[in-house]
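A single protein chain has been removed from this complex, and every other one stays in its place.
Our next item is chain A:
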Amino acid sequence: FLLKPSWKQDYSFPWFGMDIGGTLVKLVYFEPVDITAEEEQEEVENLKSIRRYLTSNVAYGKTGVRDVHLELRNLTMCGRTGNLHFIRFPTQAMPRFIQMGRDKNFSSLHTTLCATGGGAYKFENEFRMMADLELLKLDELDCLIRGLLFVDRVGFNGHPECYYFQNPSDTQSCVKKPCTLDNPFPMLLVNIGSGVSILAVYSENNYKRVTGTSLGGGTFLGLCCLLTGCETFEEALEMASKGDSTNVDKLVKDIYGGDYERFGLQGSAVASSFGHMMSKEKRDSISKEDLARATLVTITNNIGSIARMCAVNEKIERVVFVGNFLRINTVSTKLLAYAMDYWSKGQLRALFLEHEGYFGAVGALMELLKTTEDP
């Protein structure tokens, strides 16, 4: 990677880490709260205005959002204390973001912009041409793992970052329980963004990408938009939460009248996703909510199934699910927890992390601090 020439200070604000994915841009911003009076005086107006803009708003433009509930407070990084803010906006808004970078004369701050995700490559030229900014491009899987381990280590404002579901097979008594990732290796890391990547992680620097699938969050949203006319992830999830997928999917019992005992398949298992939709009558009577729910269940079960097979093939018992597909998506998290538990007869455990989709961006920020420390 290309490094900027070394700078005078050990670190120069602002500290950003950016993860430009296929659908969403994830941005983490470290807001120093230990600024000395001297620093305050020296701080250029530009920098102040950026800090003020980011920390005093929870929404940016039409589509930018700060996930206030995820903010990590009084965090120490590189000897500085501050708050870590988590911001996201659609990748489609990237040109406007670059435009803003130019308007705010970001390049005058002589900072390095650490970016990961495919967009770091795709938008590199635009950053350079439009905003005179040079990106430090970082590999997304490196960043993901580094960020994840860091956040897990520092915890979530005094609480564990990690959680699982107790009694995943029983909808009545299934509850979310915090836990720690004390000895995290080996783990199967399933990152569900627009698509899905599955990694076997043996240590911070030793991992391999086992496989991936194109049936991910992007597929859920894309199909939902086509099937229901919805426009956002939130809308799609809202509909899904009200729907019933069994009106759309053909279950084992729809074919065999009950369990398929010959193969130990429960009657309630899905035999064919969208199988009922082969019938025109049923197509005509179906609700959008049912379709949204079926789409969500189909995608989630499929990811669960592939993840489980990978875990068995790689002989790893701990499966960690991350990525923005899981944001505000308890239907999927619970379903994944259930699927891991049921199909493995309790051998596999599904784990989740509160900062779902932000680890790549955190990892990018850490890379910035690493290069700053060590010019």
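Brief remarks follow.
Heads up, the rule we're going with is that a contact is a pair of C-beta atoms (placed from the backbone, for glycine too) under 8 Å apart; a residue touches a chain by one contact, two chains touch by 3 or more; residues count from 1.
Basically, contacts and distances are computed from a predicted model.
Choosing from "Metaxin-2", "4'-phosphopantetheine phosphatase", "Aspartate aminotransferase" or "Ribosome biogenesis protein BOP1", the protein name stored in UniProt for the chain missing from the display reads "4'-phosphopantetheine phosphatase". The missing chain, though absent from the display, is touched by one residue of A:G64, A:P184, A:G216 or A:G360; that residue is A:G216. Across A:S241, A:S272 or A:S344, the residue that sits in touch with the chain not pictured is A:S272. Looking at chain A, the residues touching the absent chain are 21-23, 117-119, 121-124, 139, 141, 193-195, 209, 211, 213-219, 221-227, 229, 231, 248-250, 252, 255, 260, 262-263, 265, 269-283, 291, 298, 301-302, 305-306, 309-310, 312-313.
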